[in-house]
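Showing chain A:
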Amino acid sequence: MTAPLLELRNLSTHYVSASGTRVVRAVDDVSLTMNARDTLGIVGESGSGKSTLALTMLRVLPPAARIVGGQMLLEGEDLVAKSEEEMRKVRGKRIAMILQDPMASLNPLFSIGDQVGEPLRQHEGASRASAWKKAIGLLKAVRIPAPESRVTQYPHEMSGGMRQRIVGAIGISCEPRLLIADEPTTSLDLTIQAQYLNLLRDLQQDYGLGLIFITHNLGIVAKMCNLLAVMYAGRVVESGPVSTVFNAPAHPYTAALLHSIPRMTERRERLSAIDGQPPDMSALPKGCAFAARCPRVFDRCRQEEPPVFTPSPGQTARCWLAEGTR
Partner candidate 1 sequence: MSVVLEVDRVSKHFQARSGFFGGDRRVVRAVDNVSFSIEEGTSLGVVGESGCGKSTTAKLVLGLEDPSAGAIRFEGKDLVGMDAAGRRHYRKSVQAVFQDPYASLSPRMRIGAIIAEPLITNEKHSADTVRARVLEMLDLVGLPARSADLFPHEFSGGQRQRIAIARALALSPRLIVLDEPVSALDVSIRAQILNLLRDVQDRLGVSYLFIAHDLAAVAHMSQTIIVMYLGKIVESGEARALARTPMHPYTAALFSASLPDHPDDRREEIILSGEVPSPMNPPTGCHFHPRCPRAMARCAQEAPTLREIDGRRVACHLFD
Partner candidate 2 sequence: MRALRSVRAWLRDAPAIPFLILGLIAFAAVFADFLAPHDPQFGKLSERFLPPFWIERGSTAHIFGTDHLGRDVLSRLIFGARVSMVVGFTAVIVSGVVGTTLGIVSGYLGSWADQIIMRVTDAWLALPALTFAIFLAAIVGPSEMNIVIILAAVYWTRYARIVRGEVLSLKEREFVRLAIVAGCSKWTIMRRHILPNVINSSIVLATLMLGIVIVTEASLSFLGVGVPPPKPAWGVMLADGKQGLMVGHWWLTVMPGTCIMLMVLAANLLGDWLRVKLDPQLRQL
């Protein structure tokens, strides 16, 4: 059996303040596995550590953050052990990332052809002319009409949806194995978002990509993903196949998230909201971080941190309620 596309083993990334007194465990003891053609949704609220996890996977962390433990195996090779030089050959080439804001991701001073072709020139030593030629093909792949004329244009001449496609084209330019999309659609209109998600799904099929969505939107997970990991306070509190988790969530946080979404077709008088606020990441309580907001909390939750349990095959949960299913 070949190694999975990506396997995270007990990965931890911490932020340490300048004085060294405050430690924020932004990513703590995260283990996940995905194969090629899998689509993994990493879901969490702001401050849950999902974006730090994405940055960790590319090893583009801000100076205050450090990977303090664990392994990231990309097709069996540990990325944590790689030197910065070797990592440069991984970024853009084997793992690519699409950022939230399509406008900020494009440099207004360079033509579309130059920007789409840049990773090719960087990683494959392509000449400017051949990179442009390939760029035209890539724009066609992301279904931009008249790509021959578009390559000479600049970002400000494009609409928002078009720019998002160009960012996608840059992402796939070196035919990466894994594409990470960080909140890829938040600024898009609904019909444009639908177009874009469809495009990503087609690209995944055409290129055999592994796809990771970093999002707070469970709808995107329901529509696009087959695997799901829910993050809370830096930890993956539940993970597993999407249909399993949606139908039988093992962690009360996941359950509460699923019940807090308004539904179009059924009329419910009240949504079941989660009370309180997310915890302060630099002063996490003892025991389970969700205990203070959990509707099913009991004494043990406040004392001991729950380990990872396996309520059903492929599903994991960090919750004492799942104990005995290990």
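By definition in this document, contacts are C-beta pairs under 8 Å (C-beta built on N, C-alpha and C of every residue); 3 or more make two chains touch, one makes a residue touch a chain; residues count from 1.
Picked so that all candidates are chains of the complex that A comes from, given by their letters.
These numbers were taken from a predicted model, which means no experiment stands behind them.
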Touch assignment for chain A within the complex, options 1 or 2: 1
Candidate 1 partner contacts - residues on chain A that touch it in the complex: 45-46, 159-162, 189-195, 198, 216-223, 242-243, 246, 256-257, 260-265, 267-275, 277-278
